[in-house]
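Yeah, one chain of the complex is gone here, protein chain that is, but the others are all in their spots.
Chain nomenclature is as follows: A, B and C, assigned in order of appearance, with residue numbering initiated at 1 for each chain independently.
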Amino acid sequence: MSDEKIYFSKDLSIRERACFESGIKLGALYHILCGIPISTDKKVVDSIEKGIEAAISCQPYVKNVKIALNAEKIKGEKKNAFDYDEITGKIIRAELILEYECIKIVAKIDWVDSLEYPLMFIEEIQEKD
Amino acid sequence: MSDEKIYFSKDLSIRERACFESGIKLGALYHILCGIPISTDKKVVDSIEKGIEAAISCQPYVKNVKIALNAEKIKGEKKNAFDYDEITGKIIRAELILEYECIKIVAKIDWVDSLEYPLMFIEEIQEKD
Amino acid sequence: MSDEKIYFSKDLSIRERACFESGIKLGALYHILCGIPISTDKKVVDSIEKGIEAAISCQPYVKNVKIALNAEKIKGEKKNAFDYDEITGKIIRAELILEYECIKIVAKIDWVDSLEYPLMFIEEIQEKD
Partner (left out) sequence: MSDEKIYFSKDLSIRERACFESGIKLGALYHILCGIPISTDKKVVDSIEKGIEAAISCQPYVKNVKIALNAEKIKGEKKNAFDYDEITGKIIRAELILEYECIKIVAKIDWVDSLEYPLMFIEEIQEKD
């Protein structure tokens, strides 16, 4: 039994633990991205996405993370010094694949217009093959 | 059926959703706190704790959140201008009470010496009374 | 001669150093605030403002800092779980009073509509009385 499990409720299933871990990563990813300066330059967008993907990939149980900021909503063509944007929930889109023991989860962040909200949700949860 | 549920896997139980939501809040809380300047002055510590508690309380399904930074590990008595600290995982301690539908969760962040890690864990999960 | 001065260019005046230090504090304050959840509840707004004011006050040469988020631009009356906001440059307003040796600076952050930009600027710079 690994060290950290003693801190968790014995009532928690493996699936529930996997859901909890997925939430942690999306909450972290979101708040790391918020406020980062960005422009419409594709190289800038790519570098930021790859940098934060690499960081989140260090966290426990993360198998893959893909950030795809919504470039259509980024403002700023650097016509003057102030013409750029900062990352907010409106442009954050990401997909996380997390594996905890035998459970695999696909979880996402995406802006939902009808809620006016950057929703984090679990799209798939299954036993690994 | 509320709007956001259509984005979630139909295989997800209410308990699993509650675990996911708890993870999101702890991940957010942690990364909002990281890097905030702090000193050993009790008033400063209290104000920061209360400010971020108020912020996290705005998030969905949060019933209560209590931040209790580990004052013993904060450095700095302002003997000179540079003698203060910044918040890292070593001093972050928090307790979250979250309710999603009929499920109540108590989740925590605390530094675990044996892991050298700021562990986030679910201490209790139960049906509400 | 204090320790840290040896790292600075000898060509730098006291006024220039004071301007540099003011910029550091506003850049920090801004990026600490970005992404923090918030609602229109006055108690929530007050707590967040006071928490981050206390934090920035720990930094070198800060005499006073006053955050006055623009409540009119905050969305969310908690009609449902998702009806709240997050802090962005559009609502950040702050005033910093910094004293470095004999120089006193009043610096601000405010949203400038004509620039569509959260401008940081030095409003006053003077020798202390």
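We take it that contacts are C-beta pairs under 8 Å (C-beta built on N, C-alpha and C of every residue); 3 or more make two chains touch, one makes a residue touch a chain.
Since the structure is predicted, the reported quantities are computational estimates derived from the model, not experimental observations.
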(message) From the list C:17, C:63 or C:90, pick the residue that touches the absent chain.
(response) C:17
(message) Could you pull out which residues of chain C are in touch with the chain that's been left out?
(response) 3-4, 7-9, 11-13, 15-17, 19-32, 107-108, 110, 112, 114-115, 117, 119-126
(message) In the complete complex, the non-displayed chain touches which residues of chain A?
(response) 4, 28, 32, 35-39, 41, 43-44, 47-61, 76, 78, 81-82, 84
(request) Kindly note down the residues of chain B that lie in touch with the hidden chain. (result) 30-31, 33-35, 82, 86, 88-89, 115-117, 119
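By our rule, only the chains that are shown with their structure count from here on.
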(request) Report same or different for the chain B and chain C interface, where same means the shared residue numbers exceed half of all residue numbers found there. (result) same
(request) Using mean C-alpha positions as chain centres, tell me how far chain A is from chain C in Å, no decimals. (result) 28
(request) Give, as an integer number of Å, the spacing between the C-alpha centres of chain B and chain A. (result) 18
(request) State, to the nearest whole Å, the distance from the C-alpha centre of chain B to the C-alpha centre of chain C. (result) 25
(request) Give the residues of chain C that touch two or more other chains, as numbers and ranges in rising order. (result) 35, 82
